[in-house]
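Excluded from the complex is one protein chain; the other protein chains are retained at their positions.
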Amino acid sequence: MAVKPYKLVLAGVAATGLITLTACGEAPDEGSDDNAEASFHACMVTDSGGVDDKSFNESSWNGMEAAKEENPDIEVSFKESGNESDYDPNLQASVADECDFIVGVGGLMAGNVTSVALDNTDIPFAIVDGVPSDAEGNPVDAPNVHSIQFDTAQSAFLAGYLAAAQTETGTVATWGGLQIPPVTIFMDGFAGGIEYHNSQKGTDVKLLGWDADAQSGSFLNSFEDTAGGKSLTETFISQGADIVFPVAGPAGTGAVTAASEDEAVKAIWVDVDGCVSLPDYCSTILSSAEKGLEVAVKDAVLAAYDGEVGGSYVGTLENGGVSLAPFHEFEDAVSDETKTELEDLKAAIIDGSVKAESPSSPSAS
Amino acid sequence: MTVTTETEAPTPEQPEAGEQPEKRPPFMVLFGRYLTEANSVMVTIYSLLLAFLLGAVLLIVSDEHVRGTWSYFFSRPTDALEASWEVVSNAYVSLFEGAILNFHTLDRMAAGNADVGDLLRPISETLTYTTPLIFTGLAVGLAFRAGLFNIGAQGQLVFGMLGALIVGFGLDLPAIVHIPLAVVAGAVAGAAFGSVPGVLKATTGAHEVISSIMLNNIAALFLVWAIGTGFLHSATRSELVTKPVDDSAIMPGILAPIDDDLRVNYSLVIGAAAAVFVWWLLSKSTFGYRIRAVGFNQHASATAGMSIGRTYVTTMGAAGALAGLAGAALALGVGSGGITTNTALEYGFDGITVALLGRANPGGIVAAALLFGALKAGALSAQPDVPVDMSTLLQATIVLFIAAPALVKALLRLRAPRGGLVTLEAKGW
Amino acid sequence: MATDTQAAAPSHVDESAVVRKRGAGIAYGIIGLLLGAAALAFLGSGDETVFTLDRTLSGARWTVPTRAAVIVMALVVLACAAWMLAGIRRRLFKLAAAIALVAIVIALVSWSVSEPGMVFRTESILAGAVFLSLPFIFGALSGVVCERSGVINIGIEGQFLMGAFTGVLIANITGNVYAGMLGSMAAGALSTMLLALLATKYQVNQVVVGVILNLLALGFTSFMYDQLKKTEGYNSAYGVPSNALDGIGLGFLADIPVIGPVLFDQNLFVYVGLILVFVVWFLLFRTRWGLRTRSVGEHPAAADSMGVAVNRLRFWNVTAAGLISGFGGAFFTLANSLAFTKNMTAGLGFVALAVMIVGRWNPLGVLAGALIFGFASQMAEYLDAAGNSIVPGPFLQMLPYAVTLVVVAGLIGKAKAPAADGVPYNPGDK
Partner (left out) sequence: MRLELKGLTKKFGSFTADDDIDLVVEPGQIHAVLGENGAGKSTLMNMLYGILKPTSGEILIDGEPVAFSGPGDAIAAGIGMVHQHFKLVGPFSVADNVQLGREHTRGAGVLSARAARQAVRDVSEQYGLRLDPDAICEDLPVGVQQRVEIVKALSGPSTELLILDEPTAVLTPAEISELLDIMRSLAESGTSILFISHKLKEVQAVADTVTVIRRGKVVAELEPTASETEMASAMVGREVTLTVDKAPAEPGEPRLEIEGLMVVDEAGVKALDGLDLTVRAGEIVGLAGVEGNGQTELARAVLGLVRPDAGTIAIDGRRADRTSPAQRIERGLGYIPEDRARDGLITEFTVAENIVLNQYREAPYAKNGVVDAAAVRKRAEDSIAEFDIRTQGPAEPAASLSGGNQQKVVIAREFSRPRRVLVAAQPTRGVDVGATEFIHSRLVTERDTGTAVLLISSELDEIYALADRIAVIYNGRIVGEVGPETPREVIGRLMVGAEAPSTEAESADIEAFDAESPASGGTASGGTAAEGPDEETNGGDRDH
């Protein structure tokens, strides 16, 4: 052949490499990230999805790093799991790495964390979104495991009430990544909040995508398929929904994007304050049903550093572990009346006069 | 598609085959010649080396610190070279330690902090990840030999997993019966699902690649639905996870007598047996004879009275059974605590690369599965020194070079081997 | 191998010959009967299907009695089946099959939205279907160009990933979404260039290379994604104008009922996709390049004997096809205004391959196939979102795959690939 195409390929690869180099920016200052001298090594094992999942893995990791920021004597690292068969090796490897504190993220891992913890009673462990349990999910007593859970139904309840109060069309929608408790608890709470608004204010706001009684609804069956999430959201919008509440980690950005393309449609984000994690879309995000994972993990690491072992933590509205995020750009759009009602509702949930319940609510509290 | 030794059409650039050496050259000369020749052994070795070289480049490029040192390479090159060497050697040593032998464990053993179980853990992990790959590699490889591209091992694996799971928790039997029954259930379920593309191809001519891809997606969605049903869903856990299999159906660990935590179990033995069986099937049995005949030349096979359609169906069924065994290995092994939508990972697709790397030979497939299992186990434990995706990249590049011996030959300017390059022959749809 | 012209040439194929299509006839007959029987058994006389136009004519609604509609459609299917069984002109067979399929689809759609409170939002569903068909259009067109040149491109998925990733990256670096599009095209072309090189110069099994390229792209984009994540602002969402025509003052077209929202109120990518279908068709069937490309895919030795440089043409065609599939990758990010995430193409590259076969290696067929898929996906989503409680969500999501399976399994007949597809060419071969 007259052309020497492999040279072109090589050139192309080289070009890609160059792009990569320039893309990654200037060389950083040296030595800044070297603190191998730290005496306390906190390790985290992620669930599938990885540390950058824009969801609980990422929030937990942020908490770890926040702890390191606060206490330079703490060193942090993570190991990603591809699926549940990676939990054990990752936990074991963390033990072998002589970690001083091991955080397992995700309720699926609870059994694995517990069994490894019971084999290594000298190491403190923590489990996010779960309680110490045996392989079959029955709670067991593990004194060296700290459990971190959140009653996100409470914050989602407020979000549902807010959505019902703000909707113009009388239709709002929610959808999930997978039908698993950390997802459906938000949807349950959201549905509860809407129902409460309807009963209190005599409105007839319709919720698409989740039937709390039947525990059935719309799921993307993926946390990664952002394009699918966008498309699904557009379908909801075409059915009249003007507020969407995606509970699907990164795939949820598809929903926010869809909402951003329609003036009248807003989104409510989950887990973290969407205005902070997705700053480009702040003008679309009405609020967020927050779950204070980052803080809780940070606190757990710092506590472990201080020698605290075991115990449990359930984030609620009361302790600030879950909350409704600020309205940011919608500060003016939300009426003072609604704001007051939300405050009252929050108080009512805290004192128990209004129940924000879900079959997926944390059991041990 | 078939896997075969294809003798390249002789071209003028090749040395004349006519020059027969009169005297046998000394051993070292012969050996040196062997090393610089693009025979299949050397191509494999060079492919591995090239892939790891490429991986090293990526590691260097992606490490901010090292990249920084390269920016002043010309003023003080030692920094860059040292830093690069450190990153690359750390990464590969970590991979090795995670996959085969952890030197730190040796230190800890010396200090009395670790036992033999800890020392064996990397190997055990490697073998654990190897097990399903042997099955799916065989599933793809066997079909290759019949000229079928079984891209559907993933779906077959999913159904095998479900089959083994249902028998695993649904029946109450002593382990001696329960385990074999669950394994067989996995194989049967995989075979049933696997034969569908075969039937479609035999009856309607639908291409197995397309139907397998569709069936993979269908199987994945079916799994999501199935796990959520009351029949399968765990009674005690709220996550999307199935019931665990009964203790009597859990595949016992091979190294469990040494340490309970060593996960490698007797599925590995079944895998090795399956590889031997497939080898026997292909080289000794009439069924294997038919598979190979159809794979090489279906027209001549049909003329000789073989039923092409039936061969497609049975081969796909057999391949499905093998992939189903992978599912059973997962369901009764690492997934015995309950299956999630994620348990099957990409083992079925990885089987394709394993089969390619193993050149659709049972022995080669086992070796390839071991390599990939080691890469996976190593990558897992080498975190965060090595990004997990590095193992995917390494796998892809290794297979790329293996599949294109001519590329390796050209890159390294190797000489053509006597019998021609061993390559994968291409056929159309 | 070379087309055996002689063996294939016993005499003329008479397009107007009357033939009996027993298999297809029986299949359609059974479907028609089942459909009719099911309608009588399960549908009440009060069931109604409501079709609406919302965007252009709010309030426009048409209510159709569901049972009657389904039965009429079942009769149409039966009529087609009878036609096929009684003997049909060869050239009309496709028409009959198409009519029957459309009737089946209309019947199923009418049925599925017949629950109280559900309406068929014609405009948004059709517009959504067109949009969702885009990745299949781009992917399958790329496949068509490759395979018409005789190279199997199973690596579309990988090219999508490369395109999706690079598009966002370049858009972020340059701050220009159009530069991002060019970037995704370049990335797609680069990765197919590897396929082209291995397929022509090194004659490696093309299916194998495709599989490897997919793996490579997945590994590379995931790896780079992790690396880039450490640096802020390289993976922010960039979008294209969602209504491109408004920008050039043709927005009034969007007010035409049905056609407006479906065709004239769409994303820039839709126009590129639709235009590309016709451009590729024109290039393939009306130009010198197309004639040579097709000859290289059908009978490379014939092309070679007429002075066409087979492997060079294949190399550049495959590389050019990468421009299309790379651009198709940008659909996932730039068209949707989304940032890149790992493995975000979710296997659609493979479905695009199926669409190519369904479309019989013809750009126009590809368009039809892609629209079927887009429609199936959109319907699945719509029924799921509308709270359809009869069929579980996962089963609805299987719909596009099941449809492909049915289509590929030959309800519309066996597809014939270009004769030399996937066969490396050595000059001197006959």
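Quick notes
Lettered A, B and C in written order, each chain numbered from 1.
To be clear about the criterion, a residue touches a chain if its C-beta (ideal position, glycine included) is under 8 Å from a C-beta of that chain, and two chains touch if they have at least 3 such contacts.
The shown structure was predicted, so the numbers you read here are calculated from the model rather than taken from an experiment.
Considering the intact complex, the chain excluded from display touches B, C. Checked against the full complex, the candidates C:Ala303, C:Val366 or C:Met379 give a single residue touching the omitted chain, namely C:Ala303. Touch with the chain that is not drawn comes from one residue among C:Lys201, C:Arg294, C:Arg314 or C:Lys342, which is C:Arg294. Note that of C:Val64, C:Val258 or C:Ala419, the residue touching the chain absent from this view is C:Ala419. Mapped onto subunit B, the interface with the missing chain covers residues 2, 4, 7, 9-10, 12, 14, 16-18, 284-287, 289-290, 292-293, 296-297, 299-307. For subunit C, the residues touching the absent chain in the complete assembly are 1-14, 17, 19, 90, 286-292, 294-295, 298-299, 301-309, 419, 427-428, 430.
Keep this in mind: only the chains that are shown with their structure count from here on.
If you average the Cα atoms of subunit B and of subunit C, the two centres end up 31 Å apart.
Shared contact sites, meaning residues of subunit A that touch two or more other chains, fall at 6, 20, 24, 50, 221. The set of subunit C residues touching two or more other chains comprises 201, 226-227, 230, 393-394, 397.
Interface of subunit B with subunit C (complex): residues 1, 9, 58, 62, 64, 149, 151, 200, 204-207, 209-211, 213-218, 221-222, 224-225, 352-353, 356, 387, 389-390, 392-397, 399-400, 403-404, 406-407, 410, 423-429.
Contact residues of subunit A toward subunit C in the complex are 1-3, 5-6, 8-9, 12-13, 16, 19-20, 22-25, 50, 52, 173, 175, 208-209, 211, 214, 216-219, 221-222, 224-228, 230-232, 234-236, 238-239, 250, 253-254, 257, 260-261, 280.
Put simply, subunit C touches subunit A in their complex at residues 54, 121, 124-125, 128, 131-132, 169-170, 173, 187, 190, 193-194, 196-197, 200-201, 224-231, 234, 236-237, 239, 242, 309, 311-312, 315, 331-332, 336-339, 341-344, 346, 377-378, 381-382, 384-387, 389, 393-394, 397.
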